[in-house]
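Only one protein chain is missing; all other protein chains are in place.
Per-chain numbering from 1; labels A, B and C assigned in written order.
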Amino acid sequence: MSDTVHLQAPLPTGSVGKLANGWFGMIALVATEGALFAYLLFSYFYFDVQYGRSWLPDPLPAFRLSGPNTAILVVSSLTMVWAERAARRGANGRAALGIALSFVLGLVFVGIQLMEWKDKTFNYASSSYGSLYFLITGFHMAHVVAGLLVLAALLAWTLLGYFDARRHAPVSIGALYWHFVDVVWLCVFFSLYVTPHLR
Amino acid sequence: MRRLTTLWLLATASLLPAAPALAHDSGATPETIGAFPALVGLSFMIAGLYATGWARRRRAAGTAPGHRTQAAAFASGLAVLLAALAPAADEMADTLFSAHMAQHLALVLIAAPLLAFGRAGLLAGMGLGRAPRRIAGRLGFERVRRTCHGMPGALLAWFAFCGVFAFWHLPGPYGWSLRSFPLHVLEHASLLASAYAFWAVALARPSAALGHGARLAYVGTAAVVSSFPGALMILAPRPFYAAHAQGGWGLTGAEDQQLAGLVMWIPGGLVYLGAMCWILLAWFAEAERRARLARASLPAISLLLLLAAQGQARAAGDNSMPGDARQGARLIVETGCGACHVIPGITGATGLVGPPLKQIGRRVFLAGLLRNSPENMVTWLRDPQAIVPGNAMPRLGLSEAQARDIAAYLATLR
Amino acid sequence: MPLRPRTRWTMDRIALAAPAVVLPRHALAAGLADAPMNYVVTHGLQGRAVTPLLWGLGAISVAVVVIISLLVVVGTLRRRAPRMHLPSDGQMPVERPEGGLSWIAIGVGVSTVVLLGMMGWTATTMARIARPPTQPALTIDIRAQQWWWAVRYESGDPTRILDTANEIHIPVGKPVEFKLESRDVIHSFWVPALGGKTDVIPGQTNMAWLQAERPGVYRGQCAEYCGQQHGHMGLVIVAEPPDQFEAWMANQLASAKTADNGPVRAGQDDFVQRCGICHAVRGTLAHGVLGPDLTHLMSRGSIAAATLPNRVAYLSGWIANPQTIKPGARMPTLDISGPELARIRGFLETLK
Partner (left out) sequence: MAVTGYERVLHVEEQGYSTEHARRLEEMWESKPGLRGFLSSVDHKEIGIRYLVTAFGFLIVGGVEALIMRVQLARPNQALLTPEQYDQLFSMHGITMIFLYALPVLSGFSNYLFPLVLGARDMAFPRLNAYSYWIYLASGIFMYASLVMGLAPNDGWFSYVPYALKAYNPGPNLDFYALGMVFYGISTTVGSVNFVVTFLRMRAPGMSINRVPILTWGTLTASVGNLFAVPSVSLAFLMMWTDRQFGTHFFTQDSGGQPLLWQHLFWMFAHPWVYVVVLPAMGLVSDALPFFCRRPLVGYTVVVLATVTTMVLGFGVWLHHMFATGLPFIALSFFSAASFVITIPSAVAVFAWIATIWTGRPVITTAFLFFAGFIAMFVVGGVSGVMTAAVPVDRQLTDTYFVVAHIHYVLIGINLFAVMGALYVWLPKMTGRLLSERLGRWNFWTVLIGFNLGFFPMHILGLMGMPRRVYTYEADLGWGTLNLVTSAGSFLLAIGILLLLVNIAMSLSNGVPAGDNPWDAPTLEWATPSPPPPYNFPVVPMVASRHPLWEERLGETEAGHSELLRGPLLADGKEALATSGLDAQPEAILKMPEDSYAPFVVTLAMSVGFTGLLLHEWWVAGAGGLGVLAGALVWLWPEASLGQKAEREA
């Protein structure tokens, strides 16, 4: 098939958006991290079906803090979409603004989550529910923190003027990770907060 | 006449399995008795639309071997659907959770993929004729469709499929659906619809948005996620669906639930595995087909290689074959491409049958198969059926020069 | 290699292979007589269903291995290159002969049929052993712990509840139900001659049933790794005719006969003082539950979880120095003087 290989067209060089190996690498990383959360939630539901209602805490997890917090994370994903679009157009100022917004929203999420943790009447060592609750939300928190570090780096790089309309692969890749953190939270939220009310 | 025959055949075929079920629906509630004939009627209508659409497509593009398979898949999908929802099956599903699970799986893992493979949506849509589609277009449906096209749509379908399936198998929502007939209808309808969307992506011809490898991952991950409740049911020591806690047919509640989990886990898993094998084989088959196509257009491309070998760095535009874009635009109007495609810059080109051609000059693949180069575009325009047999685009009878002009116009859409 | 007609040649191989399938059975059966833990010869009702399946699958397996190995060997020798040399010598052409795919089609087809057969056989066997054929005559609670088995015969009548350890007597020809619980880590309850194993998992109660077809002494052992003395966590099932079983039961239900004075009494006092925290002997002040109940110690065939024969010498050695015999065992090496040991042993010897 060598003869069919198209060599006449100019090829992009270096790290280019979705042609960058890093993009594929991030997809693979997201897959394996997704699997990690699948096993976490499997463990959660495994306990749930073993013990039934009595295993869950009383009162059931509430939406007072977690609901708005979920919304905040979703919005941070939207701002990141906006930032990435800006980066694709080479609008560095808007991209930086978007990343900064996502970063701040992520930070707020962490703060509210910490408040929620403080409010809990149980801790990680009081029962298997407590252990799992803190492990799952803790794992997610660790991913948020990692995401915040990524966002901070992206913000710095954007402000340093590293990116333009042709070179912004790190932004796309970082955004993918941030969206993943967001989607995983939706799954965690649905499992830990919503399903107890749907029994 | 022929159309009527097809319609009739399809309708009868889809009714056959339901007939015995209708005969002895003892114990079914008045609601379900009323509902089933309604469902049969609806299926009848859809089958009719499908047959019309099928015939329309044949008039436009001629027949291809794949078309009959599609019709057969559609008919069997409809038959499975009706059989799964027949009153007798419903009655058993009321007692046994495992039977109810089998019913759901028949919808999402058998009926939905068959209907999707039969391209029920596309052909029934074609059957509707142009007017309703134009109205839909005005209402902004096209915009939605375009936004959802490709990766976002695929992700949406994935989450809808897994989410809807998981949601209805939570004890709470499951219980509601048993208590309220409208909710039960909603349950089945949403399971079927989300599964249809899912399988439409999984079994579609590969688009640039979701290649074969991505579709393997798409099906594989959905298999894991949607089998997840099954694994939990197998491992649960006690029944958690109140309505089925007593069991029946010699099974205890827990056993019934375990059986349901196993039906989900193993036969269900095999459907996903089968789909993955099918995609993998399609991947290989396509690689073969492309090798064959490449052979056909060998000389022209060798020349290009030679040019490249001499290190002549030229901008991509210079390489495109000579063709008059303005002439092309005129030809597009004449030929009537706009009946099926949205084409920027061409008045009246708002068709919803084929993919919109916005930015086609930037696409990587043509028909998800050919590399998007000017010469491939010409080949495609002249005889689409030779490249993807059975696809919806008819042979337009364009000359080489005409095709080149149209290609030149399309290349400007970047 | 001189070529012979291929059919005969293949037949020779098959004829040679047949004994390979049949022979091991006899060799095994002979050798197994000396292996009390084997399960290829069964004495239990479960085994009546399972052992033929084991033999059957084993025979099919051996046959498959022989056939495939022959195919590889014959396929290699049939058209091999005349002598060994490197392919790059340029003397070995490359070709693409047809007909390979039919090998896969036929091979996989046959394998699938055989597998389906095995699956069916397995399923029917499972159905046969899923539940005891009749209502269990007896329910025995087994509490596994590092590294011995506490045994309690259940009964609706509190006076007929019996505690013992490591040696379980059951009536022949009746299904016996076992309730399996663990006091610490995971163990596995296994008496190979009577049936398959069932894990004993802390926090859950597993059920097992066994039915002995013939009277006999059947050795079992913990089958799930459970720590240092996993290898010495044996048990014994003694299957007896029902009347003998009843007699044994009656004897076991009685408390130990205690002496009021004399050397046996001194031994008893020493025992209560030194051993009574962990061991129980009904009728005395020794009520410990950490170690096995020793009320009828001398009626048992072995000590230390079927590790040692129950003879005076072993018993003395075990009391004096359990950590040498079962390093890591929960029974500590006590600082016991010679006369003390003799007194305790003297007392234990009365526990018939």
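Observations
Assume a contact is a pair of C-beta atoms (placed from the backbone, for glycine too) under 8 Å apart; a residue touches a chain by one contact, two chains touch by 3 or more.
Fair warning: this is a prediction, and the values are worked out from it, not measured in the lab.
Across the complete structure, the visible chains that the omitted chain touches are A, B, C. Which of C:M207, C:A254 or C:L290 touches the hidden chain is settled by the complete complex: it is C:M207.
Annotation: of C:R143, C:H169, C:H230 or C:R300, C:H230 touches the absent chain (contact as defined above). Interface note: of B:P173, B:G211 or B:G338, the residue touching the hidden chain in the full complex is B:G211.
In the complete assembly, the contact with the undisplayed chain comes from B:M276, out of B:V164, B:M276 or B:L357. For chain A, the list of residues touching the undisplayed chain reads 1-16, 19-21, 24-25, 28-29, 31-33, 35-36, 38-40, 42-43, 46-47, 50-51, 55, 124-132, 135, 149, 153, 157, 161-164, 166-167, 169-170.
Remark: the residues of chain C touching the chain excluded from display are 28, 31-32, 34-40, 46, 49-50, 53-54, 57-58, 60-61, 64-65, 68-69, 71-73, 75-76, 78-81, 84-88, 90, 92-101, 103-104, 106-108, 111-112, 115-116, 118-119, 121-123, 125-126, 129-130, 146, 180, 184-186, 188, 190, 192, 195-199, 201-204, 206-207, 219, 221-231, 307, 327-328. Think of the hidden chain as still there; on chain B it touches residues 211-213, 220, 223-224, 227, 234-235, 254-255, 258-259, 261-262, 265-266, 269, 273, 276-277, 280-281, 283-284, 286-288, 290-291, 294-295, 298, 305, 308-309, 311-314, 364, 371.
Everything that follows uses one rule, which is that only the chains that are shown with their structure count from here on.
The distance from the centre of chain A to the centre of chain C, each centre being the mean of the chain's C-alpha atoms, comes to 51 Å.
The distance from the centre of chain B to the centre of chain C, each centre being the mean of the chain's C-alpha atoms, comes to 56 Å.
Chain A and chain B have Cα centroids separated by 30 Å.
Counting only residues that touch two or more partner chains, chain B has none.
Touching chain B in their complex are the following residues of chain A: 1-10, 31, 34, 38, 41-42, 45-46, 49-50, 52, 195, 197-199.
Against chain A, the residues of chain B that register as touching in their complex are 170-173, 217, 221, 224-225, 228, 231-233, 235-238, 240, 290-291, 294, 297-298, 301-302, 304-305, 307-309, 313-316, 319, 371, 373.
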